[in-house]
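The complex appears here minus one protein chain, its other protein chains still in place.
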Amino acid sequence: MSVTPLPPIHGYLVVSTLLFAIGLVGVFARRNAIAVLLGIELMLNAASLNFVAFWRYRGGGQMEGQVFVVAIITVAAAEAAIALAIILNVYRRFKTVNVDQINLLKG
Amino acid sequence: MPGILEILLTPGLNELVLIPGLPLLAFLVIAAFMLRRSEGAAPLVLITALAGSLVLSIRALSFAGRQRAFTTAFTWLSSGHVTLEVGVLIDGLSSVMLVVVCLVSLLIQVYSIGYMRGEIGYGRYFAYMSLFSGSMLGLVISDNIVQTYIFWELVGICSYLLIGFWYRRPAAAAAAKKAFVVTRFGDLGFLTAVLILSFQRHGRLGWHSMFGFVPLEHFVNAGMLSSGVVTAVALLIFSGAVGKSAQFPLHIWLPDAMEGPTPVSALIHAATMVAAGVYLVARTYFFFAAAPVALFVVALIGVMTAFLAASMGVAENDIKRVLAYSTISQLGLMMLALGVGGYAAGAFHLTTHAFFKALLFLTAGSVIHAAHTNDIWQMGGLGRRMPITAITCLIGAFALAGVFPFSGFWSKDEILSAVWFSHIPGHMIIFMVALTGVALTAFYMFRLWFLTFTGAPRTEHAAGAHESPPVMTLPLLILAALSAGSGWLKAHVPWTTGGMAEIVRFGDTQERASTLVVGLALAAAVAGIALAWAAYRAHLIAPAAFHARFPWIYRLLKNAWYLNRGWEIFATRVVIAGSSVAAWFDRHVVNGMVDGVAWLSGWTGRRLRTMQTGQAQFYALILILGLIAGLVVLFSRDQSLFHLVAHRP
Partner (left out) sequence: MIGAIWESLHSGSLWQPLAFVCFAAIVLASGLLVVLSRNLLHSALWLLSCLAGVAGLFFLLGAEMLAAIQILVYCGGIVVLILFAIMLTHGLGHTDVRVANQQLLWGSIGAAGLAGVVLHLLSQESWTMGVAAEPVDVTARLADALLNPYVLAFEVASVVLLVAMVGAIVMARAEPE
């Protein structure tokens, strides 16, 4: 296998940062609860990308980077399932999934 | 400092404690056992006690004549840098005062047996009288300012209790309250002086131990005591005296105090308690001697009071009120004497006045008893029906007016001489005013005597009056003898009239006699008597015509120069206005601050409550913004990410 020069790590880090910021906007500014969930998924992926980038650029010897990404994906799956179940319940109760209309904790 | 047991057991010292102690003991006995009777042994207990005190006082007097001064005390209470002592002081001034108080009180108690016979509260009367006697003697014999103040207040309470003796009468209750409140006003100044002194002198508050025998000037010059403080203390002490001795402007309580029984008026409001103010000034004279401003104030107020009160006495028709104004006026003369440096003159007049004023009040009491009225216009012709009373009253009147050779002549003459020869600014004007006061005094006193004892009886009661029983006339006779004769004391027993040490110290050694002064004084007195005779006995002048021509004078004097009204306005307008300001402040500022704290909490809560929108996205946004702020702060100092992360090898 030939040693191909990798692009410097900056690129990956910039991508992950920007992806995270995009996901953040989705979390803040969307009314639909499922759209908020999509934003969360984007953020999780940005984190995973960070981990794998650092794994590679530290030589690829220690596997912790990848193990953590496995954990992230697992948890993302579980969380998506639970979140969607909750959204279903909210929909049944409030007849809407618009997050800004669910403010019973307002004080 | 010897302990109390040592004082009681040491021969000589225990006597002195008994002087006030015996009457106080009598008080306890009477209060415990004899309150319910309306006849009985209560007066005898008191008279016995007073007789004992009198004997001891005379012994003390002879002792003081031989020595300079004698004082002893034991420490009662010592805390921090304040030490309170209990002690006695015997010198010329205090020993004379003791004898006078004991003697006059004794005679008046004898008189009271007759006067108060059959009264409800007979026992209560003598209980209060014994408490008063003990307190007054305690005041005189005290050797430090705190103890004096304690007895001062005790005497005030007894005055209140005795003025309001017939408490079911609203006028009496009101008069007692007025007396107490007005004297309290003055006592506030006295207390302030006590406090200032206790801070200044760190608890060494005895009269002689306070500054040693060194004149205060030395302390002022040495910078240990500022002259401002000395003047302030002197004036504050004087304010207590102004209240207690009914000087202008706190004189308004004394005429009303005549609501009490006449023997009370005689003892407390003529002879002894009101003299306590004069006594206090004499006692603290070393302060006044070092503060010429205070002395001038004393003299000024003294002469003003003397004149004003004499003028008010002219228009009074109630026999006791005339005598009350007379007392105020004479006390003013005593203050005047002290103010111009005539320490001995003032003290001398104190003693002579005690005798003849008590005599006059007791005769008035007999007359009131006989004629069933206080109004002199409802008397008349009592001289024929009550000869002993009339003669003794006449002697007292001559003494008051200052006619030779009665005691009042000698003491008044000394005072006028002191004013004449003094160096205070305007002393000639003061002399003139004082002289006018003397003339007015003679006038109103003889107006009183003529209207009461001469002429035809104007009512049936007056016509049917008869002489008092011997238990009442005997004290009159003794007092008359004293009023006539105590003048020669000055000439032959000089050390009784005011204490050698004080005289020597305060430089009043020259008793310069001036025939001119004597002549003027005598002339003024005779003129007053003559005018009274002309107007009220020989009817050569008609008072009614005078009233018609100068109605405003009559109105002014009858209404006591509207001073009562002035105080009333002060109390209701000024004081209440001041308190409404204070009340407003309390309600709006003090309360407002408390309410304000509560309001602030509520307002803050309402503002902060808007943060709880109940929307999770809002919370997330705030979270991220906080994170950004944290990152900025964290990394603004240290630019490197890795330096904040611990490197693990």
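Order as written gives the chain letters A and B; numbering starts at 1 within each chain.
Operating definition for what follows: a residue touches a chain if its C-beta (ideal position, glycine included) is under 8 Å from a C-beta of that chain, and two chains touch if they have at least 3 such contacts.
Keep in mind it's a predicted model, so treat the numbers as computed, not measured.
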Q | Hidden partner chain, residues of subunit A it touches | A | 1-15, 17-32, 34-35, 37-39, 41-42, 45, 48-49, 52-53, 55-61, 63-64, 66-67, 69-71, 73-82, 84-89, 91-92, 97, 99-100
**Q.** Contact footprint on subunit B, counting only the chain that is left out
**A.** 617-618, 621, 624-625, 627-628, 631-632, 635, 639-642
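The definition used in the following text is that only the chains that are shown with their structure count from here on.
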Q) Where the CA atoms of subunit A average out and where those of subunit B average out, how many Å apart are those spots? A) 96
Q. Taking the complex as given, what residues does subunit B use to touch subunit A?
A. 609, 612-617, 620-621, 624
(Q) Give the list of subunit A residues in touch with subunit B in this complex. (A) 24, 27-29, 36, 99-100, 102-107
